[in-house]
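Excluded from the complex is one protein chain; the other protein chains are retained at their positions.
By letter and in written order, the chains are A and B; residue numbering begins at 1 in each of them.
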Amino acid sequence: MKNERKRTFLLITVPILALFVCFNTIPLIRGVIYSFTNFKGFGSYDWVGFRNYIDLFSDARVGKSYLFTFKLAIVSTIVTNVTALLLALALNSKIRAKSFFRGAYFLPNILGALVVGYIFNYFFTYILPALASMIGVESLKSSILSDPGSAWFGIMIVCAWQAIAMNTIIYISGLQTVPEDVYEAGGLDGATGWKQFKHLTFPLIIPFFSINMVLCVKNFLMVFDQIMALTKGGPAQSTESISYLIYNNGMSGGQFGFQSANAVVFFIVIVCVSVAQMKFSGKKEEQL
Amino acid sequence: MITKKTNHAAMILLILGLSTIVFPLYLTLVIAFKQPTEMTNSISGILSLPKVWSLDNFREAMRVTDFWNSLRNSLVITLAAVGLSIGIHSIMGYALGRNKADSKFYSFVYLFIVSGMFVPFAILMMPLAKQTAELGLANWFGVIILYVVFYMPMNILLYSGYLVNIPMALEEAAKVDGASTWTTYWKIIFPIMRPMHATVAVLTALAVWNDVMTPLVILAGSGQNTLPLAQLNFQTQFGTNYNLAFASYLLSLIPILIFYVICQKQILNGVVNGAVK
Partner (left out) sequence: MKGKRIKYLGAALCCIMTAFVIQGCGKAANDQKIEIEIVQYKPEAAAYFEMVEDEFNATHDKISLKISSPNDAMTILRTRFIREDYPDMIGIGGDINYSYFVDAQILADVSDYKGLAGINQGYLDIAESLELVPTEGTYIVPYAANAAGVLYNRDMFEEHGWQIPETWDEMKALCEEIKAEGILPFYFGFKDTWTCLAPWNAMAVELSPSDTAKQVNSGTTNFTKEYRELSEKYLELLPYGPADPFAYGYNDACTAFARGESAMYPIGSYATPQILSVNPEMKIDSFVMPASDDKEERTLNSGIDLGFCVTADCKNKEAAYEVLDFLLADENIQKYIDAQNAVPCKTGEFQLSSMLDGMLEFIKAGNMTDYQDHYYPSEMAVDAQLQTFLIQQDVDAFLKKFDTDWQRYNRDIIRLVQAYEKEHKNV
């Protein structure tokens, strides 16, 4: 019996792993090889050893992009998760027109980047300043996207606005796994509202919380579409994310080798962050 | 059911939050119906209703994107990618999820695949373009395979996370009846994971539906368009026809919204509750 189980698992794992290696790991290794060259993306190239990696650490633009990306990712992750959890609880509670609300809150996720970009640009450039001068908020009278100090905030709002839909779905599917008798038992003990959430609901959806955290960190650290749609890295290069640099300078520009090195380092950094995060929430899971 | 009454606090919160969605949607709709000559930079101008309600923009957008052909390609790719993802990723998630706690090998494979999520696509792009061409996969079939690989890390993370809440007792009961692991999975675990299948289906479908880069790079120059690829026609550096583009985006939003509504029902009809009792 035991052997049968083991064999079946192995038969499942090996072919799928092979597929993954073939179309993810092998191309990645090829990419890593390019990171040791001055390849432009076409034509011939020379081996440059570790030059790209050394350059990477002395490149102020790359350093700035790391700072920006992490700042954006951390704030967006917090905002998104808090809002999504609230929304999921609300959408999961006894409300009218449930399907309508669930459909409506899903919409931000499917509007194309061009549409989102245009609408939020319009909102930040014209509507928000007009509202601000109407109610007399001095600091918002000019577009927040045109100020290098505040543009990241505009991007954060759009990132969160779009990502909340997905996180909410995952939280909702998590809430489905909470058996109702838990609430019933809790109800008898007098646990309601915040107490019920903290002691009954949340511990049971911790696996989904960690999934959401990992997905958030991944999506926000690799933010690209929102940057292209809103600022294209500006103003004053204050919103260049790491993925933006890798794509723009590596794929469209002639820095393919150098940006491959950037991608390799970036990959290692995110893996470290995520592993640390998973270890952390794994411990939390055990504690409960 | 603990409360039979409507949760009013939740209703108020939801209705307030809805404004952040209704407003952009209103703008999208209005712009999709307007003509380029009605576009202005003034707020009252942008908020106003179009002078004439006509479906011309939609008709023109359908013509420019060769809508029915592009839609068919997008549908085929999305449905195939979603179907394969559910089949392959769920069983892989099961194999890894059930074993990673006490096997070094499975725990390594799990981390190895999940970390694949963080590979920046830009670094894979060129090697993949070359590799798919070498394997004769520079076609829609190659695109589907790539999607199955790209979303494997996220979906395995989701499936194995969901498994934590499915008690082993269910499987052990089946084992006593003499069912093989393989049968147990398909008969008992697979149906139980239905809410997660629906979640995975929504997330994968959405990602595939909107993706531009993979088909752009893999199908480069083959003339086979997906909807997002065709929609690139609306924007060039020197001029964007937002009216046509918005009409087209609204059209391409409908299929995925319908798909979501169908899946949403599945997410809700979770069977774990019943099964655990």
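The rule is short, and it goes like this: a contact is a pair of C-beta atoms (placed from the backbone, for glycine too) under 8 Å apart; a residue touches a chain by one contact, two chains touch by 3 or more.
In this text, all values refer to a predicted model and were calculated from it rather than measured experimentally.
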| request: Write down which of B:79, B:164, B:216 or B:261 is the residue touching the left-out chain. | output: B:216
| Which one, A:162, A:248 or A:274, makes contact with the chain that was left out? | A:248
| said: Using the document's definition of touch, tell me which of B:137, B:156 or B:196 contacts the absent chain. | reply: B:137
| Touching residues (missing chain, whole complex) on subunit A | 15, 38, 40-44, 55, 121, 125, 142-143, 145-148, 231-237, 240, 248-255
| task | Identify the residues of subunit B touching the omitted chain, counting contacts across the whole complex. | result | 36-37, 39-41, 87, 91, 125-126, 129-130, 133-139, 141-142, 145, 180, 182-183, 185-187, 190, 216-217, 220-221, 223, 232-233, 235-242
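Just so we're on the same page, only the chains that are shown with their structure count from here on.
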| remark: Chain-centre distance (mean CA atoms) for subunit A and subunit B, in whole Å, is 15
| task | Provide the residue numbers of subunit A that touch subunit B in the complex, in ascending order. | result | 1, 4-5, 8-9, 12-13, 16-17, 19-20, 22-28, 30-32, 34, 41, 86-87, 89-91, 93-96, 99, 101-116, 118-120, 122-123, 126-127, 130, 161, 166, 169-170, 172-173, 176-177, 179-181, 183-184, 187, 204, 207-208, 210-211, 214-215, 218, 221-222, 242-243, 246-247, 250-251, 256, 259-260, 263-264, 266-267, 270-271, 274-275, 285
| query | Of all residues in subunit B, which touch subunit A in the complex? | reply | 1-7, 10-11, 13-14, 17-18, 20-22, 24-25, 27-28, 31, 41-43, 46, 88, 91-92, 94-96, 98-99, 106, 109, 111-120, 122-128, 130-131, 145-146, 148-150, 152, 154, 157-158, 161-162, 164-165, 175, 180-182, 195-196, 198-199, 202-203, 206, 209-210, 228, 231, 234-235, 240, 242, 245-246, 249, 252-253, 256-257, 260-261, 264, 267-268, 270, 272-273, 276-277
